[in-house]
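Remarks on the structure that follows.
All protein chains but one are shown at their positions in the complex.
Residue numbering begins at 1 within each chain, and the chains themselves are lettered A and B in the order written.
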Amino acid sequence: MSTFVDIVASVGLWAAVLRIATPLIFGTLGALLCERAGVLNLGIEGIMTFGAMVGWLAVYHGADLWTGLLVAALAGAVFGLLHAALTVTLGLSQHVSGLGVTLFASSFSYYLFRLIVPLAGSPPTIVPFAPVSVPGLAGLPFVGPVLSAQTPPTYLAVLLALLLAYVVFRTPLGLAIRMTGENPHAAEAQGVNPMAVRYGAVIAGSALMAVGGAFLTLSAFNSFFPTMVQGRGWICIALVVFASWRPGRALFGALLFAFFDAFQLRLQTAVDGVPYQVFLMTPYILSILALCVMARRARVPQALMQPYRRGER
Amino acid sequence: MTETVLEIDRVSKSFGDNKANDAISMTLGRGEIVALLGENGAGKTTLMSILFGHYVPDEGRIRIAGADLPPGKPRAAIHAGIGMVHQHFSLAPNLTVLENVMTGTETLWSWRSEAGRARAKLKSLAERFGLAVDPDARLGDLSVGEQQRVEILKALYNDARILILDEPTAVLTNLEAETLFATLKQMARQGLSLIFISHKLDEVMAAADRVVVLRGGKVVAERRAAATSKAELAELMVGHRVARPVREAHARGEAVLEAAAVSVRIDGVDRLKEVSFRLHAGEVLGIIGVSGNGQAALAGLLSGTLARSAGDILLYGAAIGDLSVAGTVAAGIGRIPEDRTREGAIGEMAVWENAVLERIDEPRFSRHGLVDRKAAVAFADAIVRDFDVRGGGPLTRTRLLSGGNMQKLILGRNLAERPRILIAAQPARGLDEGAVAAVHARILDARKAGTAVLLISEDLDEVIGLADRIQAIVGGRLSPPVSADEVDARALGLMMAGAWQKEAA
Partner (left out) sequence: MRFERREHRPLALIVLTPLLAVAAALALSGLLIAAAGAPVLEAYWRILVGAFGSRLSATETLTRATPLMLTGLAAAVAFRARVWNIGGEGQFYLGAIAVAAVGSQLLAGAPGYLSMPLLLLAGAVAGMILLIIPLWLRLRFSVDEVVTSLLLNFVAVLVVSMLIDGPLKDPLAFGWPQSQSVPDAAMLPKLMARSRLHWGFGIALVLAFVVHFVQSRTVFGLKSRAAGLSPEGAVFAGVPLARTLLFVACLSGGLAGLAGAVEVMGVKGYVTTDLSPGFGYSGIVVAMLAGLHPLGVVLAALFTATMFVGADGMSRALKIPTYIADVTVALSLITMLVAVFFAQYRIRR
């Protein structure tokens, strides 16, 4: 029992929670934005992979870290454009299109990476984001050390969640996005162009996903390797449901999830006799449980996964 | 003549080979209510969609107060002061009333939403036109009548000067409809101009100043409401009227299907409440009511797709538990579902597959789990021949059939088996006159042959023409039956409004 308390009371745990949560926050917000406009984006896993690769590659070739994030965002936007073209213009199955984007984006990033960085004994590295301490906050007991261990993108993620919550619920644009996800015909009848809204949401959302991926190579680690995204994208899709499509709850959900993840990592070393794989399974199983609890309760955007064609009902 | 606010000038629009609108011209004056009268498929909705910028016309133009309206741009139409109240509401159930109204009214790239000002404007509009509704209610929690008010308020909020209402009474009770017409007249007096689309002669005569009649995509006549009659309008609308078959008197047989205080609960809501009826061989029992009052639950219960939560069902005099689909089919109950494209037939499957799917486990269509395709195709072929299904054979994809022919297929697969009971939900909805007459004739033939028919319909003319006895369904409850020969349309209207419940109380 005391091990549990020791773990929960450690600065290291809470610092890890924020670090683990950051890519999930970006990814979940991105997926949430797409789904609020009515488009399920299963391209997320591949887009995060590509973001991780291309952000790293930019920095490896001399760009600064923020430029790396920006490059990742732009690349994500391009894949978002592809997904939007398939699902919005052509109205294809959002499931299958998303999987296609994921398969393409991940294999394309491995291809590019291998082409530019030939196989070597140890993978090349970059200098990642350094932790920053915010004046005023750094002095606080417990909270100070936890925050001082964080890099700028983590702060960005939290701010972004608040910003998105404001935009979605308090601005005319947010209302247009929600209406498009609920009833695109009504949106069109009110003079909002649902196609344009969906394109915009999917492109912007995909950019966020890619930034979440880039956090992995530019802050959490310092190199890129295939399969490093490890299903984080799919977890984000589950987190959107868990969050009932609300940005604030998405932030909370990602943190809660990261807490369990950080906790199990520390439990692995503290508890003997249980195979480490059992601990590694928990994030995936937790996601499935979250889906089961929330799926019936949440108010799903009514037009999610429904293609919109003008004049067709 | 008052000033002209809207002018439609020789507008044409084709879909493939089908000319939905053929050089249509009409005008609308300030403060005027014009009814656009026509049957399903006459081109009313297409014309209004063009007016509202959903479609681009092939030819012709539209002028608002003398200025050309750019085609295909809903935003331009809103700007010009056109407001549309759709038959299927263009609303989002998960958003609030205010949010539904406000969507698209502000510039998208603003950091602030003027919700306070919008709420005030909405409230003042609601007061001015007598359209009370709570701005912060979740839309999905409102009644259908209230939702329609939101649709109208949405148009008014956008400063609409011209209001188009597409079949506004389709989902309302008679009483609600009368309230609506009073509201419309009040709006016209305040200088708004209205077009309402309808195929119901009564309401056209009651509410409109002028009537424009469409048939086959063309304007066939224009009359002042005061200078015409229902009879004339009916003839104009239908053209050469196809006579609907008439029910002949004959003796009914014994009771074959009875419900005793049956309730059906779906997701915690009672959709049917202690419903009782007795259906006899050789009669048509009509169930009338405004859409959404439990018809779907009643049809589902008797078709074997829904289970009861209380009460008893007696089939041929014996109490049975719940009906299952297989059980109903085996017991000789024919079923015509309300929505033929969703439940009645699977569009992407072949005609023969749709013909036999509900009977595929019978030994004549399958053995040891293998489909006897030859027998199934032959069965479908017989239906196509006997029931005059046109536009394809047994191997055609069902989606390619027209609505009327799809309905003949569904009717055929049931009647070919000479059912003892037929559950028909909205069997003629959305069909053209010729197809309606064909469907009605088949139902009356079945009645003559001794089949007990339960007819669930929202079309009073249909029920009066076919039914021997009539019960009304209101809020999931059934009224006591009345004999069709003893009631008129007005009495039926009162039944649909639930007047019998007050008497009983």
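Going forward, a residue touches a chain if its C-beta (ideal position, glycine included) is under 8 Å from a C-beta of that chain, and two chains touch if they have at least 3 such contacts.
Being a predicted model, the structure only gives us computed values, none of them experimental.
Visitor: From the list A:S10, A:S133 or A:Q230, pick the residue that touches the absent chain.
Guide: From the options A:S10, A:S133 or A:Q230, the contact with the absent chain belongs to A:Q230.
Visitor: May I ask which residue of B:V144, B:A221, B:L357 or B:V487 touches the chain that does not appear here?
Guide: B:L357
Visitor: Specify the residue from the set A:A63, A:L99 or A:V167 that touches the hidden chain.
Guide: A:L99
Visitor: Could you tell me which of B:N40, B:Q87, B:S324 or B:Q501 touches the chain that is not displayed?
Guide: Only one of B:N40, B:Q87, B:S324 or B:Q501 touches the chain omitted from view, namely B:S324.
Visitor: Given the full complex, what residues of subunit B touch the hidden partner chain?
Guide: 16, 303-305, 324-326, 329, 335, 337, 339, 342-349, 353, 357-358, 360-361, 366, 369-371, 373, 400
Visitor: In the complete complex, which positions of subunit A touch the hidden chain?
Guide: Residues in contact with the chain left out: 42, 82, 86, 90-93, 95-97, 99-101, 103-104, 106-108, 110-111, 114-115, 230-231, 234-235, 237-238, 275, 277-278, 280-281, 284-285, 287-288, 291-292, 295-296, 309-311.
Operating definition for what follows: only the chains that are shown with their structure count from here on.
Visitor: What is the distance, in whole Å, between the centres of subunit A and subunit B, each centre taken as the mean of its C-alpha atoms?
Guide: Computed from C-alpha means, the inter-chain centre distance equals 45 Å.
Visitor: Sort out for me which residues of subunit B touch subunit A in the complex.
Guide: Within the complex, subunit B touches subunit A at residues 49, 52, 54-55, 74-75, 78, 84, 86, 88, 90-95, 99-100, 102-113, 154, 158.
Visitor: Inside the complex, what are the residues of subunit A that reach subunit B?
Guide: Listed in rising order, the residues of subunit A that touch subunit B are 170-173, 175-176, 178-179, 182-183, 185-192, 299, 301-302, 310-311, 313.
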